[in-house]
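The other protein chains are all here in position, but one chain of the complex has been omitted.
Here is chain A:
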Amino acid sequence: MATPAKTPAGADPKQLERTGSVREIGSQAVWSLSSCKPGFGVDQLRDDNLETYWQSDGSQPHLVNIQFRRKTTVKMLCIYADYKSDESYTPSKISVRVGNNFHNLQEIRQLEMVEPSGWIHIPLCDLVKGPIRTFMIQIAVLANHQNGRDTHMRQIKVYTPVDDTSVGKFPRCTTVDFMMYWTMR
């Protein structure tokens, strides 16, 4: 097969948040890593800063575990990966697993990235039921570019769909005239 096309970068997830259709819920979860180099851990992964990153320090697969207090609807994940800055540390094969706990995980997505250069959006939609509902998500880095051993991950965001049905089971309205009367404050 010819050289595979580079994975295109998705849009900045902040813009998604501003549409009001999704909400970032990483702060409601407990994050843990399979390994990390001191000073390059969970805080750097979740600090909204694309300059800092998590660097793993063990054997593959490298894992990021996200555990919620309660079963949460997750619509998508966004991972920031940049081949130009991370070279061989850039993940190339990522597997997403969900379940109730560590013993109950099931892979639902596997994705290959070729020289990514920005945000990668991973929608986690069940076939019939829409966004998945889960207690735990595990992101496994199975392989890196150029067969690197350790990986860098700069930022990960978890999004849930906003349930905006304040009254009635209707989708969001679009005009201010409607929105004004939708709710009271």
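Heads up, the rule we're going with is that contacts are C-beta pairs under 8 Å (C-beta built on N, C-alpha and C of every residue); 3 or more make two chains touch, one makes a residue touch a chain; residues count from 1.
We take it that contacts and distances are computed from a predicted model.
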_Suppose you had to identify the omitted chain by its UniProt name; would it be "Auxin-responsive protein", "Trafficking protein particle complex subunit 8", "Cell division cycle protein 27 homolog" or "Serine/threonine-protein phosphatase 2A 55 kDa regulatory subunit B"?_
"Cell division cycle protein 27 homolog"
*Taking the entire complex into account, which one of A:Met76, A:Leu105 or A:Val158 touches the absent chain?*
A:Met76
*So which bits of chain A touch the chain we can't see?*
8, 10-11, 15-23, 27, 75-76, 119-121, 123, 125-128, 130, 163-164, 166-168, 170-185
